[in-house]
Every structure is written in structure tokens, then in C-alpha cells.
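There's a structure below that I have some questions on.
The other protein chains are all here in position, but one chain of the complex has been omitted.
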Amino acid sequence: MSDFLSAFSIQSWLESCPQGYLDSTEYGHRPGEKESEAMLDNEDFLEQEIRTTVQLVLGERAALAASSGLINLAPDDPSRMFLATQTLDEARHVEIFTQRLYDLGVKKSDLDGTLANYGNPNLVKFAEVLLEKIDKGDFVAGVVGQNIVLEGMAFSVFEMMHATNEIANPKFAHTLSGTIADERRHVGFGENRIGSLLQAQPEKKPEIQKMQQEMTAHMLAVFSDSFAESEEVIQEVQTSADPDAGPAMYQGVDLNTADSEEMEAVLSNTVIGEFKTRLARIGLEYLPPAA
Amino acid sequence: MDDPLLELNKAGSEQPEARNSSDGARQRFVLGETGFNEVPRKYRKFYRKWQGEGDSLALNEVLCPVCLVVIRSSRELRVGDRVYCMPCMSRLIVTREDGILLAKVVY
Partner (left out) sequence: MSETVEPHELSQEDFLAEVHSFQFWLEAVDGYLGGTSFGCDPDLPEQTFAGEELEFLITTLCNYCIGERAALEASSGMIRFAPDPEAAIFLATQVVDEGRHLEVFVHRLKMLGVSDPWTEIDQRANHSLLKFKDRLLEFVDQRDWEASLLVQNVILEAMEFSAFQAHAASADPITAAVLTGVVKDERRHMGFGENDLGRKLLHAPHTRSRLNQIARELNTLALSTFSEIAESLGLQGETDVSANYLATMDRLGFPHG
């Protein structure tokens, strides 16, 4: 266990993250990069970006609360040290997405109001299920909820957003690249560390699967709400896009031409597919949301 | 802001140089790197290590009482000036005690 965890040391984190892919960045992107003007000049596009970014801030705040709460529940010091790096990664994500809201024109004094106004209630419920486990001191359930379910969802959402923004908004795409790199470590730790703990405590499995089931239901509701709300804007963005820009491919779907329903389907299927694979590797069965 | 004195001293040596302006206003200083490395690069020249006995403070410097780092400004410091110590995140006001300029924390 300790040999495996040496790859998750703070020294490795320092070399790969602050001194690696974040070196010479500003709030996660290249210095001087700006948001796309086409988006800033269009009220509907701008509101859509604010709405999306609000969900990212709320998701990352939940991840910050969860990962910091897991430190004191960890059964060993090397795990605590990895979770310390994850805590700081999550804090960085809160900061860079909050900064993006400011870059999109949200005033600092309006931050709380904006988060309250645009925050999806299903995302709040998603976070509550996870934080309840942590408050009860359940490390194994907390890591599955945080590092497999929440991070697994974030990983796919960020990848999809990265594909959409790579050409259209390089600043945001660069911000997302760093977070994707962080999430890779987090899901890696979750799978690797929790597998052995679950083997030792198989009686925990039903309760953890139930948590995953509840979190998945709230997650799918967030996806459904988000794509329904953005249906018209997606069409407008696609109509006004540069016809010579190449495709924005994600999991075989061109996001520059797909409608919101197709987008929701490809995201949901990808996340659920990932859940199934990762959960199976640690000995858990994926449970679909209750009907 | 264009400051002829700053222009004059831009190629300055390691030590900050100072010159009086003709109207008796504050002296201006061109700050050089000090080797202090505990804050982001753009702020480093505003701080230096206190060397202890034998060290002395220039007209543009005060000692942070919280973390004992020397805070530097590009202008001469006077009583009532506000300065920040970034290494320990303190806000300070310059005061005078027994004829010596000191920095006092303001919460």
C-alpha cells in the first residue's frame, strides 16, 4: 500500500502540478488570454456560460468540503497526504471557476446572489448525499462518493466542455485542461486506495451502492435540467458559429452539430459507462437510479 | 506615472538609490531584487530578510513585527503610511517610537 501511495506523494504533486502543468499559468490559463468576444457580446450566450460556470463553482465547493473532510477520516498518513493535495486542487478549482464568473462580468458583490440564482437544486442534493456520509465518518463511502462518483462525473463533464471550447474559447479550454489533469489523479487514487479497503469491509457494499444510486439520480437530473435550459442557446451558438471551424468531437459526436438531446445522451452514457467500469474494478455493482 | 527620478535610476545597482526631489517631497527609490523568494516574483523586491544585528533600515523600509521580514516601498516611508507584509498577510501602519520608525499591525 505504501509503495502505491508514494506515487501520490506531495513531492510528486509539486513536481507534476505547481511545477508542471500549472507553471506560468494565471488562474489555470495562459497569461493574457481572454474569454471569447462573440460570447461576451451576446446576452444569451453569456448568461448560458454564467449558468454553466455557477454549477462548476458549486460542484467544486462540494468537492472541497468533501476532500477536506476525508482527511481526518483517512486510515493512514500517506492517504491523508494525498487528500491534502486533492483538497488544494479542489480549492484551486473553486478559485479559477469563481474567477471565470468575474471574467464573465459578475461583480464580486453579486457572487452569492448569482450562485443562488443559477445554482441547480439537484446539484445541491447530489452534494448533500455525499457530505452526509462524510459527516457520519464513513471514509470508504466518502471516497467512493467523492473520488469515483463526483470526480468521475466532473472528469467527463470537463472533457466534454473542453471539446466544445477548444477552438471557440481557448482560454476556458486551457483552464479546463488543468482541472482534467487534476481529476485524473483523484479518480486514480479513489480506485486504487478504496479497492483494498472494500475487500476488507464487504458488508459496506449495499450502503455504498445505494449512495451511488442516489447521487446518480441527482446527477442525471442536473444534466436533464441543464440541457433543457440551454436547448435554444445551443442552436443559436451552432447557427452563428464559423462554418469553417472543424468539428468538436466528443465520444464520436460532433458537438458543433448535435442537438441538446444528443449531447445529454452522450454525456450521460459516458459518465454511467465510466461508473460501471470503475465500480466493477473495486468490486461494486452499478445501480441505476430507482424508477 | 512618469517619474524622472525612477527613469534616472532604472539601471541602478543592487542597493536602492535615492534622491531628493527639489520641492522637499518624499524621496523615491528604485528597488532591486533582494533574494527574497517567499512571495510571487512581481512582489519580491518589496521585501527582504532582516539580517539581525548590524542590519539597518533605509528610509523606505520598516520591519514587520509579526514575521520579522523587512517591508520596502518605492518611496520614503512616513508616520501614518499603510504598508502590507505579504509573507505573513499583515496590514501595518508606520508609527514612530523613540525616534525610530516602526510598523504596527492594524487588524
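Labels A and B are assigned to the chains in the order they are written; within every chain, residues are numbered from 1.
We take it that a contact is a pair of C-beta atoms (placed from the backbone, for glycine too) under 8 Å apart; a residue touches a chain by one contact, two chains touch by 3 or more.
Since we're looking at a predicted model, the values are computed, not measured.
On the side of chain B, touch with the chain left out of the figure occurs at residues 37-46, 65-67, 69, 71, 73-74, 81-91, 105, 107. Where chain A meets the chain that is not shown, the touching residues are 9-11, 13-14, 18-19, 22-23, 26-27, 61, 64-65, 68-69, 71-72, 76-77, 80-81, 83-85, 87-88, 90-92, 94-95, 98.
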